[in-house]
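Everything on this sheet refers to the single structure shown next.
Shown here: the complex without one of its protein chains, the others still in place.
Then we have subunit A:
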Amino acid sequence: MVEKSNNKRQRVERVPEFFINDHHDVLVEILRRLDGPSLCAAACVCRLWSAVARNDSIWEELCFRQMSPRPSLSLRSVVSALGGYRCLYFLCIRPVLARLPKLLWSRDQLQLSLSLYCVHYYERLYVGAWIGDAPPSSLMFLRKPVNVV
């Protein structure tokens, strides 16, 4: 993105071009304000944006944007340990938001999502111990059924 204003063009002969890719922090700030689908689209733009989008704080922001009292810092450590906000968003929060009535995203829904996320993490500890070697997934019910004809 190149910004040029008429004033600047008159005043200065050569304006240093502004590439957003040179300013990661600005990029992060912008991406933090996006909603889920837009963020996912942004993550597909280029490798740099994809890498930046993997920054978990962006997803944290997305998860808790609508919550009025911000959750405690201890939550961050727990969620990071369980796999991070990005996974939490994709596995739990997005399906939960999609399926529940459009209520205010409250602590209850967050609590439910976290519980499910935790169970999911616990189940992954069991990989390989099941008949058929298919890892169990208690979050299967959150995924959209695929029509395999």
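Miscellaneous remarks
Everything below uses one rule, namely that a contact is a pair of C-beta atoms (placed from the backbone, for glycine too) under 8 Å apart; a residue touches a chain by one contact, two chains touch by 3 or more; residues count from 1.
Simple rule for what comes next: contacts and distances are computed from a predicted model.
Between the names "Septin", "MTMR6 protein", "DELLA protein" or "Small ribosomal subunit protein uS7m", the one given in UniProt for the chain missing from this structure view is "DELLA protein". Residues 71-72, 74-75, 77-78, 81-82, 95-96, 99-101, 108-109, 111-112, 114-116, 118-119, 121-123, 125-126, 130-132, 134, 136-138, 140-142, 145-146 of subunit A touch the missing chain (whole complex, contact as defined above).
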